[in-house]
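Heads up, one of the protein chains got dropped from this complex, but the rest are sitting where they should.
Showing chain A:
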């Protein structure tokens, strides 16, 4: 297997170059997907036979929840790379992705609460899905706080990586909470093995929104990482050259 790609990733300069070339593509894709998806989903998709228009919050809630969980899995992978290969860029990715993931989790919880009041009759209930999602938010808070509390960069990288890896246990619990226990939250509408329990004119805009949220996540992550890389490497020659070129 050719590992040169993997080893190149360890070089901050290489990352800064390549991410600068990727960034506009992701930005354009994100804007397109989110604008088409939200207009389609919020105005043109048919309303639900039971919930009426309040079901449309799915177009924010589900993508945010997807990205919140994927982001945490990415943190765990970055944690493993950072611990095993001592790759500094993995630590940068971990630190920069955590706040984005926390915001996504918060959006998912908030939209869920707003939807829950008219649909279920309550904003919040301590069922397994909602509680495990709240734990995910606290895990993100823990990673952010731990990273900022330790000033030594190497120790802080190790501590946050360990927390990110251990916390990944929560992800399958979130996913399967609706199957393992009796919950108020409904089971998944989309399963890999079955047809979605939703007609195509409803799930197509949702798919666009999900892809758009992933693009948005990638754009904000790359932007944060590029800034953090420049900050950490500010004493090197290549950073000075980059800064001179841009000013």
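Keep in mind that, in the parts below, contacts are C-beta pairs under 8 Å (C-beta built on N, C-alpha and C of every residue); 3 or more make two chains touch, one makes a residue touch a chain; residues count from 1.
Operating definition for what follows: contacts and distances are computed from a predicted model.
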Q | Candidate names "Peptide/nickel transport system permease protein", "Cytochrome c-type biogenesis protein CcmE", "Nitrate reductase" or "Beta-ketoacyl-[acyl-carrier-protein] synthase III"; UniProt protein name, chain not shown | A | "Cytochrome c-type biogenesis protein CcmE"
(Q) Using the touch definition from the top, which of A:202, A:215 or A:229 touches the missing chain? (A) A:202
Q) Which one, A:120, A:141 or A:238, makes contact with the chain that was left out? A) A:120
Q: Would you indicate which residue among A:18, A:31, A:80 or A:114 is in contact with the undisplayed chain?
A: A:80
**Q.** Residues belonging to chain A that touch the chain removed from view
**A.** 46-51, 55, 58, 80, 83-85, 118-122, 125-128, 162, 165-166, 168-169, 173, 180-184, 186-189, 197-199, 201-202
